[in-house]
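A single protein chain has been omitted; all remaining protein chains appear in their positions.
What follows is subunit A.
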């Protein structure tokens, strides 16, 4: 594993292909996600991450089921989420599900926590979006303890108290899965990630970079404030969104109808405006390399780069071709270029092996997190 991780993240949307009018069934889309994960491993990527959604047109409502299946059909790739809803999932169930997945996948598991911004989803799980931030804070404080303390007594605001509760199975090797906190706008979440010394993933794909420079800058500064290292040592992940063909013009011609009709930003700015303002790159592999390398200039050396490759109705065949190009022509160059000039003190992306090694090295030391968690 190199110092930086590269991978793909999927939203799991079922979207009509605007060029053919064809809509995949849920079954086809779910199977396509598995095919994409396996392809990602085959072409040498490090991470496959799935979203979690509970409303059409999205299919991935049950991420650990999907990832457990993928774990059985892959060997090396890290399985992750983008994002796991820390607000509407019971933290007890997250603790159990991901520890179970960790064992089945032999440690190839981490997760990204997010709040979810769809109001109606909250009541479906007995919650209220107006409590989004407090839910994220309290639920994670509990999750953090469930993975680190064998027996937990706990009382909070949002779920029933726990008395002498042990979450099973215990994390693999006693090492909890690494946690990324995903956010597109909330400084509170950057603060939460910094407090725990966890990773911060800024899903920067839809907005201009200036906003994320402030957010990541805040996270880095607070990471150092809480004594986890220097600002440069904070663990940062970024999104990206690309479509490639050998010739730039071919990429633009082929992708434009998908862009123009895409959920989220379709029927708005032109492809050209959007590529100028956001990480979206539509062009040759070299253009993708050039654009991705600029992320380091904006955000500093970072640990994880995830690309969105399979949305907006792109057919599976095309997505798999894209992954071939990404794995063969783009990522090897990015690994080399990002490694060059990377200061030695900037940590590599965390893995189960690296966390285990660090735990053993620090054995006997008190936990690095300030001991003021909820009691």
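By our rule, contacts are C-beta pairs under 8 Å (C-beta built on N, C-alpha and C of every residue); 3 or more make two chains touch, one makes a residue touch a chain; residues count from 1.
Definition applied: contacts and distances are computed from a predicted model.
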**Report entry** Protein name as given in UniProt for the chain not displayed, "Acetolactate synthase-1/3 small subunit", "Oxidoreductase", "ABC transporter permease subunit" or "Electron transfer flavoprotein subunit alpha/FixB family protein"
**Finding:** "Oxidoreductase"
Query raised in the report: Of the residues listed, A:40, A:59, A:137 or A:202, which one is in contact with the missing chain?
Result: A:137
Query raised in the report: Out of A:208, A:227 or A:343, which touches the unshown chain?
Result: A:208
Report task. Check the options A:218, A:252 or A:333 and report the residue that touches the missing chain. Result -> A:218
Query raised in the report: Which listed residue (A:28, A:96 or A:188) would be found touching the missing chain in the intact complex?
Result: A:188
Query raised in the report: Considering the entire assembly, which residues of subunit A contact the chain that has been omitted?
Result: 133-134, 137-138, 141, 155-157, 187-188, 191-192, 194-195, 206-208, 211, 218, 222, 226, 265-269, 273-274, 276-277, 370, 372-375
